[in-house]
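Of the protein chains in this complex, all but one are displayed in their positions.
Right after this comes chain A.
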């Protein structure tokens, strides 16, 4: 039997996996580092490291940045330097002890030591200035937007260096949602101009420093951005939603990139979820996407579910499909 890591490699290279990869099983997430970004607790509010006020109201599935006049960070994009100050990523060596121990406890033959980065650049920009203002500014103030993105890239490279120096990760799991469920937020041309060079620098840095795998999360439509993802160096697109027609993507791009998802969290992970419904959705995904260049899993951007039991039931349903198809 292949290790989790070997099995994933076989899936990615179009070889001979002996089972489906079960969601995030091959990735040992390093979530207890001193530079992991802070999030509000459910029901709470924080001002994060960049000065963005973030609320997670009770009963919601996630946190939201607050963009009213009082709280929005960038009040005028042409003067972004007056408002934005990147946080320091320098921490004491002692503060890394827990994360280093977590990394050392991982059997690297079986799993990838995986560092987690969120939000990504596109999200960071709209966290700072709101989605609507950001999207208009790509047209109206492109120079300022390029400068702001360069500044965020500079920060991300510092963050990457800290991760590399302390944990020697094998993989990076990087969030940045680039679309709604039906289309990318911005055109491929705009994406190419603003985000491809930025991510080539960041992902290139990780690859140049021993990181084998780049896993990028965007639980959205982004099929039109797959060529850009390949150019950036993404190995696995996690969160690929059914609206992307994943079997077609596998046919076109398999071998250059692997797709993880094809099971929309919204249709399996809700109050009153059932095992039968999960099994049905997992079976559909496994049968239509096949064994290679594909990892079945919920589109959720971590190895958790919104409602207790859903993640585990999804794993069980994938095991069932392994028995049927391998």
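What we mean here is this: a contact is a pair of C-beta atoms (placed from the backbone, for glycine too) under 8 Å apart; a residue touches a chain by one contact, two chains touch by 3 or more; residues count from 1.
The definition used in the following text is that contacts and distances are computed from a predicted model.
Student: Name the chain not shown, per its UniProt record: "Cobalamin-binding protein", "Carbohydrate ABC transporter membrane protein 2 (CUT1 family)", "Spore gernimation protein KB" or "sn-glycerol-3-phosphate transport system permease protein UgpE"?
Tutor: Spelling it out: the chain absent from the display is recorded in UniProt as "Cobalamin-binding protein".
Student: One chain isn't shown here. Among A:159, A:186 or A:298, which residue touches it?
Tutor: Once the missing chain is taken into account, the touching residue is A:186.
Student: Could you tell me which of A:42, A:61 or A:98 touches the chain that is not displayed?
Tutor: That would be A:61, which touches the missing chain.
Student: Which one touches the absent chain: A:40, A:227 or A:266?
Tutor: Checking the options A:40, A:227 or A:266, the one contacting the hidden chain is A:266.
Student: Identify the residues of chain A touching the omitted chain, counting contacts across the whole complex.
Tutor: Interface with the chain not displayed, on the chain A side: 57, 59-61, 64, 131-132, 135-136, 138-140, 180-187, 190, 266-267, 270-271.
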